[in-house]
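Right, I'll just put the structure down here and ask away after.
Heads up, one of the protein chains got dropped from this complex, but the rest are sitting where they should.
Which chain is which? They are A and B, in the order written, and residues in each are numbered from 1.
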Amino acid sequence: MMPAALGLALVAATGAAGQAERVVTPSIFDPVATPAHDIRELAYLVLGICGVIFALVGGLAAYSMIRFRQRPGDEREPPQVYGSNQIELAWTVVPLLIVVVLFLATARYIYGLEGRAPAPGDLQVTIIGNQWWWEIRYPELGIVTANELHVPVSDPARPSPVFLTLQSVDVIHSFWLPQLAGKMDVIPGKTNRMWIDPQRPGLYVGQCAEYCGTQHAGMLLRVVVHSRDEFARWVSEQRAPARDDPATQAGRALFTSLACINCHTVRGTPANGVFGPDLTHLMSRSTIGAGVARNTPDTLRAWVNDPGSIKPGALMPAMRVSHQELEQLTAYLVTLR
Amino acid sequence: MSAVSAPGVLAAGEWRPSRGRVGMIGLIVAESSLFAVFVVAYLFYLGKSLTGPYPKDVLDLPVLTTICLLASSVTVAVALRVLARGRGRACGLWLLLTILLGLAFLAGTGVEWYHLIAQHGLTIRTNLFGTTFYSLVGFHAGHVTVGLVILGILCAFAFAGALRPEHHERAELASWYWHFVDAVWVVVFTVVYVVGR
Partner (left out) sequence: MSAATEAERVQISRRSWLDVLHEWVVTVDHKRLGIMYVVAGIAFLVVAGLEASLMRLQLALADNTVVSPEVFNRLFTMHGTTMVFLVGIPIVFGFGNYLVPLMIGARDLAFPRLNAFGFWVFLFGGLLLYLSYLAGDGLYGTGSAPAVGWFAYAPLTSRAFSPGNSTDFWNLAVLVTGFGTIATSVNLCATIVCLRGPGMHLGRMPMFVWTMFVVSALTLMILPPLSAAQAMLLLDRFLGAHFFDTQAGGSAVAWQHFFWFFGHPEVYVLILPGFGFVSEIIPVFSRKVLFGYPMLVAATVAIGFVGMSTWAHHMFAVGLGTALTSAFAASTMLVAIPTGVKIFNWLGTMYGGKIRFATPMLFCAAFLFQFLCAGLTGVMLGVAPFDWQLTDSYFVVAHFHFVLIGGLLFTIFAAVYYWFPKATGRMLSERLGRLHFWLFVIGFNLTFVTMHFLGVQGMPRRIYTYPADRGWETLNFITSLGVPLQILGVAVFALNLIWSLRRGRVAGDDPWDAWTLEWATTSPPPACNFDRLPVTTSRRPLWDLKHPGDPDGPHE
């Protein structure tokens, strides 16, 4: 028990230091990557046009309602005007012209955003939607992680976009990071692609945007944009095999003897399940349950004991282990840094 | 302005179509868009089955049954013509012939399905071809059955002597439905047995 407790304290301390991160409201008007930035540009144009139309038409309506309300005692019928071809032609043609302008602008942005193809050397990431979490794979780097996407910052002068391949293993999800790009649906049997080039290091949040079942709301997403050096360090940490701390042998043995390994992978152990998140570097992630709780030994223990207590409806079953086994399992998991 | 009348009394020169005809056209429009989706689904899933059997291996051109169904459109038209001349019982005979042709078509479909299921093991759950084939052809066969019921009632009336020239429009509406079912078969035939093979 002693070494386990020590491990817990250690992790808690480092976790507190490493997780001094601030979540900002993911507004689409606060973009940090080219796709979201371009969309904001187009949005300003559209909002401007629509604002002017609203002011004009709404103003005309308000004017008519005030100016032409019935005065007390005035019972005569007003002059009847049946229509006017010129006026009606005018208010058909003018909107038509506006629509043409809007469409040309729209088409330009559609082709600009969707037309981009990956160049050799661009980072490729595969995002796989699951009920209710995201698997994140870096096929060229041999990294598998979950729910938290790490990418290097892109220099606007020499952009280095990250290309995302979106797939689903069960139902339709939608990948949405409002500050980086618009949504792209994650559809079983269909592979979608998108790209981002975040230009400011930091933490950006998003979440699943297509209703996908009970815990649709609990399918959150985080993107950590690193400087190039930090990203290289993160990659080397992720590529390292799982830690095998002799102090937590009991927990490791328990982990590999239980049903855990049917769904989870810890590289270098018999655990090679694929239904749940890869746990090789579990503690490098700042949240668990696809973002519904902070990743601390306490929440981890509660999660292993009964995921439904933190995320009702989560597909991982309650493990129904004894108190001591729970401590051992948690002690083992928190070493997976 | 002072002219006042009860509803339905139209002035000279005003004309309104009969409600039965418009109603039947409405029904046919609705049914057409229903079939359109099944046809689109068939075409969309063509060649997307992950496993066999595939259409080209198991489907034969149902020439005979197609001839039966198309011929039934002619016989029902003749039945109406005979009815217009006031020969109710002769009309019944032509309707009976129409029904027999329709039954022959259904029997042909039955035999085809029996072969597909028993010999080729193709059911609605085998693959996408089975799914789209049975639903489209089955949906059409269901409509043929409904048409046969309608024609059967007409036929029974005819033999009972209750189908008279003044019922011509009603009988005609039934025949419209039957022609529609035939026309759908032309589309199904083209899509399933010509394009789809």
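Rule of thumb we're sticking to: a residue touches a chain if its C-beta (ideal position, glycine included) is under 8 Å from a C-beta of that chain, and two chains touch if they have at least 3 such contacts.
Just so you know, these numbers come straight off a predicted model, no measurement behind them.
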Out of A:220, A:250, A:266 or A:326, which touches the unshown chain? A:220
Of B:10, B:107, B:153 or B:195, the residue in touch with the unshown chain: B:10
Chain not shown, touching residues in chain B: 1, 3-11, 14, 16-19, 22-23, 26-27, 29-31, 33-38, 41, 44-45, 48-50, 124-125, 127-128, 130-132, 134-135, 139
Residue ranges of chain A at the interface with the undisplayed chain: 23-29, 36, 38-39, 42-43, 46-47, 50, 53-54, 57-58, 60-61, 64-65, 68-71, 74, 77-84, 87-88, 91-92, 95-96, 99, 102-103, 105-107, 109-111, 113-115, 131, 170-172, 174, 176, 178-179, 181-185, 187-190, 192-193, 205-218, 220, 291-292, 312-313
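Quick note on the criterion: only the chains that are shown with their structure count from here on.
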Separation of mean Cα positions, chain B and chain A [Å, integer]: 52
